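The complex is shown incomplete by one protein chain, all other protein chains being positioned as in the whole.
Chain naming follows the written order as A, B, C, D, E, F and G, and within any one chain the residues start at number 1.
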Amino acid sequence: MKPPYEIQRFELRLSGLGGQGILTLGKVLGAGLALEEGYFVAQTQSYGPEARGGASRSDLVISSQPISYPKPEQLDLLVALSQEACNQYYRHLKQGGYLLVDDSLVKQTPTNIYWGLPFTTLAKEKLGMVQAANMVLLGALAHLVPFVVPRAMKKGLETSLSPKFLESNLKAFQLGMTQAKKKYPNVQTQWTSF
Amino acid sequence: MKPPYEIQRFELRLSGLGGQGILTLGKVLGAGLALEEGYFVAQTQSYGPEARGGASRSDLVISSQPISYPKPEQLDLLVALSQEACNQYYRHLKQGGYLLVDDSLVKQTPTNIYWGLPFTTLAKEKLGMVQAANMVLLGALAHLVPFVVPRAMKKGLETSLSPKFLESNLKAFQLGMTQAKKKYPNVQTQWTSF
Amino acid sequence: MPTKVKKNHRKEERSLFALGNEAVVEGALLAGCSFFAGYPITPSTEIAEIMAERLPRLPDGVFIQMEDEIASLGAVIGASLAGRKSMTATSGPGFSLMQEHIGYASMTEVPLVIVNVMRGGPSTGLPTSPAQGDVQQARWGTHGDHPIIVLSASNVQECLDMTVRAFNLSEKYRSPVILLLDEITAHTREKIQIPNRETYEIFSRIKPSMPPEWFVPYEESMRGVPPMPALGEGYRFHVTGLTHDVNGYPTSRPEEVEKLMQRLFRKIDQFFYDIQIIEETACEDAEVVVIAYGCVARSAHLAVLQARELGTRAGLLKLKTLFPFPRPAVERFIRQCRAVIVPEMNMGQMSREVKRVNNGLSSVRTLNRIDGQIITPAEILKVLQKA
Amino acid sequence: MPTKVKKNHRKEERSLFALGNEAVVEGALLAGCSFFAGYPITPSTEIAEIMAERLPRLPDGVFIQMEDEIASLGAVIGASLAGRKSMTATSGPGFSLMQEHIGYASMTEVPLVIVNVMRGGPSTGLPTSPAQGDVQQARWGTHGDHPIIVLSASNVQECLDMTVRAFNLSEKYRSPVILLLDEITAHTREKIQIPNRETYEIFSRIKPSMPPEWFVPYEESMRGVPPMPALGEGYRFHVTGLTHDVNGYPTSRPEEVEKLMQRLFRKIDQFFYDIQIIEETACEDAEVVVIAYGCVARSAHLAVLQARELGTRAGLLKLKTLFPFPRPAVERFIRQCRAVIVPEMNMGQMSREVKRVNNGLSSVRTLNRIDGQIITPAEILKVLQKA
Amino acid sequence: MAKDKQQVVVSIYPDWCKGCGICAAFCPGEVLELGPDGKARVVQGATCRNCGFCEHHCPDFAIVVKTKRRIANNREVDHAHEG
Amino acid sequence: MAKDKQQVVVSIYPDWCKGCGICAAFCPGEVLELGPDGKARVVQGATCRNCGFCEHHCPDFAIVVKTKRRIANNREVDHAHEG
Amino acid sequence: MAEVTQLIHHYLRHNKRFPHVLCPGCGHGIVLGSLVRSVHQLGLTKDEVVLVAGIGCSGRIAVYVDFNTVHTTHGRTLTFATGIKMANPRLKVIAVMGDGDALSIGGNHFLHAARRNIGVTALILNNNIYGMTGGQSSSTTAENCYSTTSPYGQQEQSFDIVELAKAAGAPYVARSTVLHVKLLDRIITTALARPGFNLVEVLTPCHTQFGRKNKFKTTVDMYKWYKKNAIPLDSLSKLPQEEQNQRTPIGIFVEENRPSLEERYAAITCRLEEASK
Partner (left out) sequence: MAEVTQLIHHYLRHNKRFPHVLCPGCGHGIVLGSLVRSVHQLGLTKDEVVLVAGIGCSGRIAVYVDFNTVHTTHGRTLTFATGIKMANPRLKVIAVMGDGDALSIGGNHFLHAARRNIGVTALILNNNIYGMTGGQSSSTTAENCYSTTSPYGQQEQSFDIVELAKAAGAPYVARSTVLHVKLLDRIITTALARPGFNLVEVLTPCHTQFGRKNKFKTTVDMYKWYKKNAIPLDSLSKLPQEEQNQRTPIGIFVEENRPSLEERYAAITCRLEEASK
């Protein structure tokens, strides 16, 4: 299986607070890219006491080639679901890297160039379950990031989730994608290289 | 304090069975020679399960010079208080080395050239306490071995034993010395070198 | 709380996006491991947790959480004696507690696998940070001279492969095998390929093949590895951590002790080339070789590629067997190169070994970090360019 | 059952015909040790037994037999934190069990002395036979990189001297110190001189000398050794085996961790020449030098004298500090000699260190025995004459 | 135990409060509840019975119940703790 | 338990006997005593009550109490154990 | 009932960051509060108190409180405490341990400390789970409960800490929950005031690692469960037998006097000194 895009080395960080489902999201995203799309993916995350309600972080390095160094060095994309995370990690973003925030939670962005969507509010208000914010985010990523192919992500969800939870998650995913498309219709063309 | 005899390196083994007081004897003899006479003495002994009633052994290396190697290599004098000990260790005796046995216990000596005295019988019959055999032996050594000076040994006993036990031990010591003198009056002249 | 897991007796090859620790479990099950005893400790805990879920689903799988690490390794030894392929997993403090039993397993020639996911430290140290500080301990942690096999892995697929390898070697040579991972390797998720159990080389201990009365449990032989019956199979033998004679009975007779010890060392020494596992990258014409293992080998890999691009003839020798030390391979590069570089997340534990065999032939450079952070490709590149 | 022992507060010098283990006790008491916790094990047991008799007779002496070796070292660390000079004694299996707490003491910089009387083994091995198999374990037995001081002694007087030395170094550098003896040295009786306590150099830990509010428990300093108050003295500090900042509070910030670790190593490294204790015999013009320690150094001593008589210019370098490895001294002879010989009652544990620093300069010969028997002068002489 | 409701003021340090809800769940006076920020807050201080439950059970030492007189007298001393 | 005194023979393997004296001290028939070599020996076999105490309590498995009939019948089999 | 919180603040380390690392609603913080109040009540100075703690969430409290604090190794707290007390019997030594710490890996030291009657107040913060490492079962996890290492329900019986302490010979044995904080204050204060080994078991909830996996929706539910389930020892016998088995008695189970090890040791030293005069 040859992945559709040739990726040199793409470094992505999902960050926020414990309880926002960031670690799950990292796993799902990584599994989708690695198993369904055939990319090389190395996913790491924060462990330790912060995991109990403190800061939470999941990193993915994605490439079409085998990955030697598994940790991000300079982020291509930072996703921040909390103000602290945004403040703390922005400096790891490489020049020209992208920033995506939950703008219902991150009120002050360190730059004006960013994508913002209210994942948490969307999840709470449109779906009635705040825990689905991570899937809303995944949907948004599927629109915003060219190699995050919706079909693959959905397939990934299908194999990893029990039917009981599948439906609501797919709904959240769809919501995220739609909302992102609405707000940033032409975003995919912005990407120049991976 | 300069020791009276110049000793190159003299290797002595006391051997027999657990319960015969061999380990105590080794300590007393060693302490006397080292502390009272100023010789260098390295005393080692057997440990392990044999110590519970099995074979028992105490080795002394005695010298006027500091002792490097602390274990005997070729014995100058073997004292055997059991037949097994005599059989087992006789081959470690160096050519021209001396053998002293309790001839009430060791019935077959591997050579005809040996000293024999019935320490155990003496202790039992003359002193009424079989445990004193080791002190009888010490007395005999004080006669038989030139550098085992009676005065020093007695002094050693005095400092190491509580008054309660001292008298009977000195009596045993005296007995051994007398008996040895009686049986081997001129033995000390036999020694050519140490 | 677990939900259903599909049948475990998979015959077909499949892939998984898995943690290093998860890959260890997959490797162990593939190798035929059916017994795990352990005690939780970060960052190895997932191994126990996944085993707790998987083993009870196997027809003969046993998972047991013991009261501590001493007990864990005790139970693993017991299970192995009873015929099971057995393992435990732990991290620094727990590994220190296991030392007495590692010596016992070595002396009694009990096959088993211990995974030690290294974390920062000494002592409680940095429970959630990576390090490579237990390398010399893996070799020398127990008292008395003893042979041991120590392996390592630097990515998730290797976690699986080397776990299988660890079981194979332990069964083949009746020796405890230690697999040293680091927090990064154990906690990275990557895609792994789980091979088909039928096509993969799996080794199991050789059983005696004579009537019990003729069985001499620790008899000398060319291979030096005595066949090993399970307890209760009809070969009633004695197992003891005391020095023992060929019948297994305690002895302190020097000639018997000597024979035992020589055989224990010989059985590992003479199969050195079977045990030595290394991997070379860009080494043929290399003038400078980086010798690395574990997660640092990944940084080194990138650094070597970058150095090549910048015109340095660099190579990477990745050690997957740490002990017995892969001396021949290392010596080859010592002869070939003007410098070898040993980057490590410790104060220089493998570089000692390299220096020991160097004999003044090459220049041995070290690069050490002990602050809980991985050594980056850039750091290695810098040393490479100066070497 | 004990009979009377005379007053312990002797001021005058005296001599004793004592076991090596007994000399350890004399040395410890002389150095000011007032706390012993231990668990019996051959061949170290006499140390505990004599302590059990002596300590309760001192006004502040505490002897306690704990439930195992882990507990013993735990209690010793506790007592040292409470201000006592403290020690324990053990042998192989017990030493293996102590490894976790050795790392803790190293990390928390708790002064204490551990005597390990080596017996044959790995595992239960040869409980009543001598060996030198725990040398590398003493250096590397606990997990994670850590500094440690390891001493040894080869005769009864040295047992006393080196015990005092061990306490002095541990107090001076706030470090656990391991004194490695062997069964022969521990179980030989010889005359020892017990020096007058007043005239002997005795070092005690430095206490803080500022008001408590200004006390920073692990502050950086030139010496690298922070002053150490006792628990309850008014300086309320936090002790932890986690990596900690200068205040003693847990931290995982790389720069703080790095500083801590560097200081721990530096405080030993920079006082290397104070810690290195060696003894040379007939070395000035030697062409072949035997490097030995423990009981084997005695055999080597005789062998060297004999070799000289036979015309070989032999010398003896006796190591009393094993770690940090006395590299400068060894390197001197590597340069000077055509060969160095390292006889050991193990498979070659110190010879590894010698080879590591040899760098091809000299020829390093080994002579090893692991059958529970001492290496004799004759054996060494043979190698000497061929070298 | 003093039960003079008029005398007490309940205050919470939101920085230390982790919003576990224990105080609110067991407060006999229904004085407390969790606010929209997830932290405890006083909703009807007047009904406080000064029973001390909340102070004794807050795992984060984030609730202070003070008698008014005390507040008046010890303003400065207390201030240090509130800073 | 058979108590027919006539029927039994008590024998001791001196090689295995360590002379602890337990058998002699507790034998209700006063059958046994420690000899001059420190080993147990039978002094009055006739009074043996075949109570089994000695066999059950010899820590060294050095005493055998056999009924005479058994001895006659099983000579060969037993022989192996006595060899 | 005034000044409760300020009092606690007074004993906290002012150079440490708060709030502490424990999860929302974790009962360990309540125990810390109770301990501080007890120390205060007895008029002990901060300097004479040594708090020795094990590894686990419970042990984490050592870093926050302004006593002499020693954060030891997992399971070995009581061995350090024994050394400290024997070295300086004037110190008030408090050992804080988790259930895993005290009874899984550390069970032996617990028995021996009780047997020796060493002068230590031992607090076991029993949350029936390994909190710190992420929710594995401990030896006090009840049968059929779920944990990450008992995904099919715990198949092993659990310890009754009180029974063990009694059998090992502890002269003072008491139990409370963090909800019953008056009792808790009382038994800790009593324990601290007594010589010798005094055991206090505190039932404390861990919603993060235990509650979630075992049908407790919130941490508050766990406190409610204590309210329903715990029963004062003297009320227990009034219940019908089968109900007795369902409930957890709290209160003081043993309260006896016997000389502590450090006292006995001092007596020996004295005797020997007399004899040698």
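The rule is short, and it goes like this: contacts are C-beta pairs under 8 Å (C-beta built on N, C-alpha and C of every residue); 3 or more make two chains touch, one makes a residue touch a chain.
Keep in mind the model is a prediction, meaning the values are calculated, not measured.
A.B. asks: One chain isn't shown here. Among C:43, C:74 or C:372, which residue touches it?
C.D. replies: The one listed residue touching the chain not shown is C:74.
A.B. asks: Which is it among D:93, D:111 or D:348 that touches the chain not included here?
C.D. replies: D:93
A.B. asks: In the full complex, which bits of subunit G touch the chain not displayed? Write them out.
C.D. replies: Residue positions of subunit G that touch the missing chain: 104-108, 111-112, 115-117, 139, 152-153, 155-160, 163-164, 166-169, 258, 261, 264-265, 268, 271-272.
A.B. asks: What is the set of subunit C residues that contact the non-displayed chain in the whole complex?
C.D. replies: Interface with the chain not displayed, on the subunit C side: 4, 7, 35, 37, 56-57, 59, 61-62, 64, 66-68, 70-84, 86, 100-101, 104, 230-234, 236-242, 247, 249-250.
A.B. asks: Against the chain that's been left off, what residues of subunit F make contact? List them.
C.D. replies: Residues touching the hidden chain, for subunit F, are 1-2, 15-22, 25-26, 50-52, 55-67, 70, 78, 81.
Heads up, the rule we're going with is that only the chains that are shown with their structure count from here on.
A.B. asks: Counting one step per pair of touching chains, how few steps separate subunit B from subunit D?
C.D. replies: Tracing touching chains, the least step count from subunit B to subunit D comes to 1.
A.B. asks: List every chain that touches both subunit B and subunit E.
C.D. replies: Both-contact set = empty.
A.B. asks: Could you give the separation in Å between the centres of subunit D and subunit G, each centre being the mean of its C-alpha atoms?
C.D. replies: 38
A.B. asks: Any idea how many Å lie between the Cα centroids of subunit A and subunit F?
C.D. replies: 87
A.B. asks: Where the centres are mean C-alpha positions, what is the separation of subunit C from subunit F, in Å?
C.D. replies: Roughly 58 Å separates the two chain centres.
A.B. asks: Could you check subunit A for residues that touch two or more other chains and list them?
C.D. replies: 48, 53
A.B. asks: Among the residues of subunit G, which are close enough to touch at least two other chains?
C.D. replies: 23-24, 71, 73
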